[in-house]
Each structure stands twice: as structure tokens, then as C-alpha cells.
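Okay, structure first, notes after.
Missing here is one protein chain; the remaining ones are kept as they sit in the complex.
Then we have chain A:
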Amino acid sequence: MVEFKPNHLVRVKREQMFAFTMLSLAAALTVLILLAIVFYVMAQGLSVISMEFLLEEPRKMGTEGGIFPAIVGTVYLVGLIILIAAPIGVGTSIYLNEYMPDGRFKSVLRFATELLAAIPSIIHGMFGFLFFVIALGDYTGGWSILSGALTGVVMILPIIIRASEEALRSVPSNLKEGSLALGTTRWYTIKKVVLPLALPGITTSVILAIGRVIGETAAFLLTIGGSLLMAASVFDGARTLALHLYLVAMETGNVQMAFGTGAVLIVLILIINFAAAALFKLLVKRFSA
């Protein structure tokens, strides 16, 4: 065998060893940070969690009692947002990806979507406050679940559009061509070939958007009102869990109760993420028979 450079191999291997060590350390650190946060919040919060905490209304600004209205408010808000945003977002992505011809208008639209996704959520909150709460106050009820939901829709639409487009793009074009070549219309091809194959990705995008809404505070701080009372309709003000956590911590300084809310929030988000993963697997299995 030819010796190119003596000891070169030794050096290359040492360098590889070093690189692998650093990379595994980075990975370990990431997991460590996640575990640290989850355990810390749980350890602090679990002590206040009880059936009473989960199912009763708050008293004395949330320093006593429970968080039930905030749980209900969160569910209302998320439900309303998904009900509005999912059809619009998925519809837009189908139109962009399957119907709209390539061209300048399409690139402008895509770029606008990217920009919209990059806007800080407090700006969305500001816009929601001025537009939905003030300008359209007569129809939305001012500070209300509806105003918050409409603001949330504006915020998560680009997320759903982008992720759904990704899912639609991943459908192999030879299957689409195969369907069209059999003399089927575009819509039939979308219904029977494209959507079933893109469904797992689309569903995941919607669920991740739900996660984003649940964790969001700034956009709702200025729009949903922060009422401690149980909302009777979408025209009433309410609180989400994240907002409740923020308000309790900031206004009353009761860290214990805030951590309790945080623990519930984290569990909720973990459940949603696991559910998303499970649903994705199930849909992939179901539709790739």
C-alpha cells in the first residue's frame, strides 16, 4: 500500500473522534435543557394541582381557587381558531400548489406568507386590538373570545399554509400524472391521490398550529380581555392558560399558582405533541395501505 503521508490517518481519526464528541454533547445539552424545564415547572407546580385546582373558578385574582375558566377559555379559543383557520389555510395551500400557475404573483404571495409568519405576535395582538376589538367591536363584543380567535387566525394561517404546502409538495408527481393520464379531472386527482397522501402532513400542521395557539400570550393579551369569569359565549372575554399564568404571576406575584398553571400547560402541550405523532403514524398507515 502507498503511504501518502505518515500519521495522516491517525490525525483524521482523532479529528473525527473530537467532532463526534462535540456533536453528542450538543445533542445531550438540548435534551438536558428540555428535561430541566419540565422537571422544574412540574416540581414547583404539582403541589398546587388538585381536582379543586382543575375544576373550580379562581378567587382573589387567581391566588386561590382553580383555573377551570382558563381551561374552558383555551378550549373555546383553540376550537374556534382551528374551525376558521384550517379550511382557509388548507384551501389556500391547495390552490397555491395545485391550481395557481407559476409566476410573479405566486412568488409575491409566497413571500407575503413568509413575512406574515415572521411578524412578532405582539404586533398581531396590536393589530387585533385596533381592528377586531375597537373597529369591529360592535360585532365581536370588544375584548372577547371572538376577537382573540380572529387575531389567532391571522397569526397561524401562514403556519398552516406553509406546512400544508410542504405536505402537498411531497406527493410524488408521477402519481399525479398517472391519475391525470387516465382521463381524470384535476379536482378528482386532488381528492383521490393528492389529499390522501398529504393528509398526515396537513393534520400535523394543524396540530402544531394548535400548540402554537395554546402557548401564545402576547397576541391574546390585547384582544381576549383576560376575564376571570366563565365565558358564556364567544362574545365574552376570557383567559387562556398561558395568559392566566402571565397575569397571576405579574399582577399578584403568586408564583406557586402560576407554576401550577404552567404545569397544566406543559402537560397539555406534551399530550398534543404525542397525539400529533400518533395520529401522523396512524394516517400514514391508513393511506399508504
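Throughout what follows, a contact is a pair of C-beta atoms (placed from the backbone, for glycine too) under 8 Å apart; a residue touches a chain by one contact, two chains touch by 3 or more; residues count from 1.
Rule of thumb we're sticking to: contacts and distances are computed from a predicted model.
> Between "Nitrite reductase", "Phosphate ABC transporter ATP-binding protein PstB", "PD40 domain-containing protein" or "Cysteine desulfurase", choose the name on the UniProt record of the chain that's been left out.
"Phosphate ABC transporter ATP-binding protein PstB"
> Tell me which residue among A:114, A:177 or A:251 touches the hidden chain in the full complex.
A:177
> For the chain that got dropped from the picture, name the residues of chain A it touches.
Residues of chain A in touch with the missing chain: 101-102, 172, 174-175, 177-185, 188, 192-193, 197, 287-289.
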